[in-house]
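Structure incoming, see below.
All protein chains but one are shown at their positions in the complex.
Presenting chain A:
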Amino acid sequence: MSEEVKNPITEKIESTKGGHFYKEIMKDFRIKESLHGCLNCGTCVANCPAAAFYDYSPREVCQMMIEGDEETIEEYMNGKIWNCAQCFSCKYRCPKENSAADIVMTMREIAVREGMAGEALAGYTRIAKLVLTRGNQLAPDMLSPDAFPDWGPRMIELSEKKMEMREELFKGFPGMNVVDRAWAAEDFTIYEMQKIWQESGALEKVGIVFPFLVDIVQDDMEDKADEMEAKIAEKKAKLAASNK
């Protein structure tokens, strides 16, 4: 037989290295800083809180990328990536300075882009909405006792008294005593934030998971556009003058 003898291991790598997700992940410039070969030593696993409780392993994350193992990569894309706590303990401890944390982050971005994150982000609408309409990520109002029953009875008490308590605490600090956002960021500031999300392509990505949110943001921006763009034009002129 003239057929070449093939190494079953390299054959596997070659035939899978071209996999769709593998290629997408490798496009991210962070990967070259995140993979430097792997000793299979398991140091990362020993320090990984997600590995302690889930069927999840930062060693496997690095290995699957080094081997181009599309099957395992798919397993991670389909759910396991959401187990990672993004604590970077793996990166800190790895003798080869690999970062499963950064690889997973890249994969989460791809999962959103490819419409695979719907389930993982199901409980996430309120945060995304707050970021895009208030410029903050958290508000006292979101910490309602019914959403956090395991935080105990004191949480109920706090939630009932939060307005007066905050008023007392922030006497003399304008903008801090609010409950629908973390602080009273100005309208212009929120507009700038929305513009950043739009210009960077991030808003479009939000639309894949939460299409209604994009409508809200676009309507909001349109309503304010004339006034806000005039302000930006002023800033541009000032900047140009100061750089002369």
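Keep this in mind: a residue touches a chain if its C-beta (ideal position, glycine included) is under 8 Å from a C-beta of that chain, and two chains touch if they have at least 3 such contacts; residues count from 1.
Criterion: contacts and distances are computed from a predicted model.
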item	value
Candidate names "NitT/TauT family transport system ATP-binding protein", "Acetolactate synthase small subunit", "Heterodisulfide reductase subunit B" or "Carbohydrate ABC transporter membrane protein 2 (CUT1 family)"; UniProt protein name, chain not shown	"Heterodisulfide reductase subunit B"
Residue among A:Ala52, A:Met163 or A:Ala225 touching the omitted chain	A:Ala52
Omitted-chain contact residue, chosen from A:Gly42, A:Pro95 or A:Gly152	A:Gly152
Contact set of chain A toward the excluded chain (per top definition)	29-30, 47, 49-50, 52-54, 82, 85-89, 91-92, 101, 105, 108-109, 111-112, 117, 120-124, 127-128, 131, 135-140, 142-143, 148, 150-155, 158, 165-166, 168-170, 173-176, 181-186, 188-190, 192-193, 195-197, 199-202, 205-206, 209, 232-239
